[in-house]
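A protein chain is absent from this complex, but the other protein chains hold their places.
As written, the chains take the letters A and B, and residue 1 is the first residue of each chain.
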Amino acid sequence: MKTVKKLYYGAAYYDEYLPYDRLTTDMELMKKAGISLIRIAESTWSTWEPKDGVFDFTHLHRVLRASKDAGIDVIVGTPTYAVPPWLARKYPDLLAVTHDGPQLYGHRQNMDLTHPGYLLHAQRIIRRLMEEVQPYPHIIGFQIDNETKPYDTCGPRVQQMFTEYLKKQYPDIDAFNQQYGLNYWSNRVQDWADMPDIRGTINGSLAAEFEQFQRNLVTKFFRWQAEIIREYLRPSQFITHNFDFSWRGYSYGYQPDVNQYDAAQYLDIAGSDIYHPGEDHLTGAEIAFGGDLTRSLKRDNYLILETQAQGNHGWLAYPGQLRLQAFSHLASGADCVEYWHWHSIHNAIESYWKGILSHNLKENATYRECMTIGADFKRLSDDLIHLKKRNRIAMIMSNRSNTAFRYFPAGTIDDQNTIVRWLYDAFYRMNLEMDLISDTQTDQTVLADYDLILLPSVYSMTKSLTVQLDQYVKNGGHLLAAMRSAFADEHLKIYADDQPYGLTGCFGMTYDQFTLPGGTSLQSDAVPFAKKPVLSDWMELLIPADENTETLVRYDHPYWKEYAAVTHHAYGNGSAAYLGCFFDADSLEAVLRTLMERFGIAVPKEHFPLIRKEGVNQNGAAVTYFFNYSGAPVNYTVPYDGTELTKHVTFHAQDTVRLEAWDFHILRS
Amino acid sequence: MKTVKKLYYGAAYYDEYLPYDRLTTDMELMKKAGISLIRIAESTWSTWEPKDGVFDFTHLHRVLRASKDAGIDVIVGTPTYAVPPWLARKYPDLLAVTHDGPQLYGHRQNMDLTHPGYLLHAQRIIRRLMEEVQPYPHIIGFQIDNETKPYDTCGPRVQQMFTEYLKKQYPDIDAFNQQYGLNYWSNRVQDWADMPDIRGTINGSLAAEFEQFQRNLVTKFFRWQAEIIREYLRPSQFITHNFDFSWRGYSYGYQPDVNQYDAAQYLDIAGSDIYHPGEDHLTGAEIAFGGDLTRSLKRDNYLILETQAQGNHGWLAYPGQLRLQAFSHLASGADCVEYWHWHSIHNAIESYWKGILSHNLKENATYRECMTIGADFKRLSDDLIHLKKRNRIAMIMSNRSNTAFRYFPAGTIDDQNTIVRWLYDAFYRMNLEMDLISDTQTDQTVLADYDLILLPSVYSMTKSLTVQLDQYVKNGGHLLAAMRSAFADEHLKIYADDQPYGLTGCFGMTYDQFTLPGGTSLQSDAVPFAKKPVLSDWMELLIPADENTETLVRYDHPYWKEYAAVTHHAYGNGSAAYLGCFFDADSLEAVLRTLMERFGIAVPKEHFPLIRKEGVNQNGAAVTYFFNYSGAPVNYTVPYDGTELTKHVTFHAQDTVRLEAWDFHILRS
Partner (left out) sequence: MKTVKKLYYGAAYYDEYLPYDRLTTDMELMKKAGISLIRIAESTWSTWEPKDGVFDFTHLHRVLRASKDAGIDVIVGTPTYAVPPWLARKYPDLLAVTHDGPQLYGHRQNMDLTHPGYLLHAQRIIRRLMEEVQPYPHIIGFQIDNETKPYDTCGPRVQQMFTEYLKKQYPDIDAFNQQYGLNYWSNRVQDWADMPDIRGTINGSLAAEFEQFQRNLVTKFFRWQAEIIREYLRPSQFITHNFDFSWRGYSYGYQPDVNQYDAAQYLDIAGSDIYHPGEDHLTGAEIAFGGDLTRSLKRDNYLILETQAQGNHGWLAYPGQLRLQAFSHLASGADCVEYWHWHSIHNAIESYWKGILSHNLKENATYRECMTIGADFKRLSDDLIHLKKRNRIAMIMSNRSNTAFRYFPAGTIDDQNTIVRWLYDAFYRMNLEMDLISDTQTDQTVLADYDLILLPSVYSMTKSLTVQLDQYVKNGGHLLAAMRSAFADEHLKIYADDQPYGLTGCFGMTYDQFTLPGGTSLQSDAVPFAKKPVLSDWMELLIPADENTETLVRYDHPYWKEYAAVTHHAYGNGSAAYLGCFFDADSLEAVLRTLMERFGIAVPKEHFPLIRKEGVNQNGAAVTYFFNYSGAPVNYTVPYDGTELTKHVTFHAQDTVRLEAWDFHILRS
């Protein structure tokens, strides 16, 4: 496995965007701030190739020379995620036709990435770029494209590819009609030539299969670019990618449009960009979630290739927050924190997505805080790089289940990530760290690594995975599922059997009815709710199989009180619990605390806003971070004798230590 | 008039949608539950004709044979409301071009139902189907299409038809311009060839005429299908249709896109589907409204061809509610209650619109309650079938007025059904039952049947109808109009005269100004308001003609207090009242109680949630239903000595009887 050699502190840099030549000044300012890495080139095709076949790498060489002189390493991105105007003009069908119709030139990430003309010219510019950068020894790696997604490409040619893909899977067209239930509303296709425009379909199964097909296009695209780049790669250089997340004004959950686990197999090191709320809204949850996911892609350390310096309007870090954020990334296993971006931009759509420097391009409050981080990264690199984590809990990510929520919402919840984060955030606040694993790569070997597996409404589940999970619990594992898990197969065809499909024995429970909660609440002898739980969107009427199933929580409602809301069931050598409804976060924590007892999993005594993250460093020492995600001081208890690295003082086990507002400590054994 | 022979309890059944063969099991489960009718075939063209001219009626015959063996009768629907993919491919212009542009294949009900290719192939499949079903004696009737509407078809060919339609009406194009006021904004059309795309018009009159033209297309379509079916019909068989309603997440009001009264003349028995809120939101108002409307279409008993079993998410009936609903339909005059549908569906858009059986296709709580209903329907058929109602009140439905509210809203009210239901629901809560009659079929003969006619903001009214209504009141009838009634003619041209047009004498009142109420309230010596009335959206400044007009209510406002808000006027042998503004439901009931006194109409002492419905059965006995639409017990007073049919006990007049939560009684004299 390739790794980086030191803890990198970096920024994206765009010499070609700057309003005047200030390369020397910028390099000096970077050095002074401890910036050790820049990322360049990933969106500037029209600069390198302003006309078809006319190349101009002036800016590239300027920056590479200057950074080499300044001792700053470089990641070079291929510029393929934004096409030049001449290319869009040359191939009028190059921009994607999507569910919203044909796209116009201007935006990035709206081409048809299967277009032969696009691929031809993309290959040429990648090869030319790789040739140009050969002489520079300080290029440590390459980034494939940027935040690649299928951009909902679904023009006629792509749809023809989709029909071929289906034909290959279903030599018998009757089997196809049966699997997708196409007799419904007269949608039966008896001749592949009759396949209608997928954009009109009312069949969620077919629509979901098209999304899976689109995700496959992305995986192929990764393989294709990686193969080209590897022809030029030096052994010391790596390939990475800047994965992004589902977006709610900030990085929220798992990216529905890409199977990142599949795509990551073509990379040497995983990378991602994490943007998150700031100021009073900074909680660290997105840093943790995005970090846990990126780390899990290749089960190794990763790079934060973009995160906010000043960032979007309303994210201006309070004093100390920028430091807190940077070290939070390291505590999740990052080996690099790189800002988007060095300088604010003076034209176009991202002018208010501010970099370290403001538009006047001078030192400012943000820059001054960066200087302290750069110095600490350099000083503590040996202690903090390559932090290895050994989590006992894993949550299963599922692209198909995410798609399912869009076509089959649970009440108002039309994004499975709402459930993913509902569970994840509760564990985060309770300081139970976890890995995020893929439903398509989960087998008994993977499962065996964990004490507890979480199913965040994994609606779409193969029969094979239900068998694996059943066996896992029999073997002694614990399973915790949220409502709707294992409801439909991989084609979103609902199982015509008792739910949760294949796991009724494991959960010791079944149900066949569900409704909106209205004013329903929860009642429990086992769980001490601090206040009356508030339900919304979804409730299943769970029927325990018999007295071996513990009804942990039941509904508080005149008619539904006969049904269970949360169950727990000892099964084989393990146990399985099921959450049949969606409710408020505090009540969820109360339920989880009781369940962790049942599972025999210890819950740390630290609780948000005090966040504790830990691992083992490259020298085999334990490293424990304590973060205060609040504007008021908090105390924590030192877990073992060791050195606090930011202040380089010795702490003793059981000492009570005060953390100031938005401050953090790093304890090394 | 054709009728059914017994009270039917049924479900839609789709053998071709099921994930595996379970026909025998389903028939057994149906028989056990007392299901006596299934509806089949209405949306499965692509099953019967998977390729152009290739027919396969395997599923049809399977189901017909099995149902015959099980003693379950059948209604067969023509499959024309959802076209197969090959047909859409064969005629690229077969799907409707609408105000939203050309439609894509996938959804049902989006074809151009005037397309010659559609009609050609629809005729062929109907004829083939009718031939196939000839041998089966247990087919009691046929359903034309399903929820037919014009689907906003307005492609170039249809618009050309519209121009021809106008030309025929207006041989003099100047008259056309004058009627529609086309000089406005330079829209004058002096040559029919200049007729612009109707989709761009800003002329509500022209847009409304186009909608009328679209409704006429639907009426023609009914005639066309009925004529084909009648060629094959046995004398004992009937033709019906499943009419639907305007939709607000459930069946809300009169369907604006179809003149159901016109269409119904081609049917033998009227039918409809009623979906309504459930659980705590179940009031029975939609069952009553939809029933009153369907019954009024042919002034006879009707079939509920679809209603919810488990239905949409959040409608899961509490124990007892499913029974309450079924008998509420009967109490409005239904002779059949049929669920949509027997089994839940495992793929596509309606998977969460659940049937009697859940996705596991096993007996469940819903099924068990159905069993009790099925048994009661069978046992009580002779007593409850063909219930005849004799209502003293009628409300006038008006497609054109509904259209008018979309182009000329009253404040935020852009659907006349808001007013329709505002009035209807108040009468429903007061247990004053009514008929719902058509503005296009109302003459003195019809009016003479009633003591009170309601005008729910019948904005568009022909001069002829104003004359009829004036005469009706002179003859001793009572008239109650809500604001904006009789404001414009049948082309939505506002009458250039005193409003309400043609009825100022009748109402003894006029007005020429109106505004938003803001904080205006109402004051009255005649009406005891329990709380301060809350107005919204619309208020007219009514000017009583003289002291013969009673100002029942006036405005509570510093400047508008000089004007009347509600008036009553004795006129000829009758009287007429007018509501000049829109206000809260409780205050409306208070006003109506006072008005009923003026009209000499007795208001029952029962009030919602206790609902009373009555009629005379086929044996001439009085039948009175009492429904408790609440989760708490209520008492009622027995009106006459008789037998309570559900428990078969004798009740005596003036007994006080307790109705449990969501329970009902049926008293037969």
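One rule holds for everything that comes next: contacts are C-beta pairs under 8 Å (C-beta built on N, C-alpha and C of every residue); 3 or more make two chains touch, one makes a residue touch a chain.
Quantities reported herein were computed from a predicted structural model and do not represent experimental measurements.
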- Among B:Q190, B:N548, B:N619 or B:N635, which residue is in touch with the absent chain? B:Q190
- Residue among B:Y136, B:Y250 or B:Y495 that touches the chain left out of view: B:Y495
- Message: Out of A:T25, A:Q134, A:Q160 or A:S351, which residue would touch the omitted chain in the full complex?
- Response: A:S351
- Task: Specify the residue from the set A:I202, A:L316, A:A526 or A:A621 that touches the hidden chain.
- Result: A:L316
- Pick from A:W45, A:F327, A:F487 or A:F583: which residue touches the chain that isn't shown? A:W45
- Message: Touching residues of subunit B against the unshown chain: what are they?
- Response: 178, 180-191, 193-197, 199-205, 407-408, 411, 492-499, 512-516, 518-519, 558-559
- Message: Need a quick check: the contact residues on subunit A for the chain that isn't drawn.
- Response: 14, 16-17, 19-20, 43-47, 50-51, 54, 79, 82-86, 88-89, 103-108, 279-280, 310, 313-316, 318-319, 344-352, 358-362, 364-366, 631
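We adopt the following convention: only the chains that are shown with their structure count from here on.
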- Task: Measure off the straight-line distance from the CA centroid of subunit A to the CA centroid of subunit B, and report it in whole Å.
- Result: 50
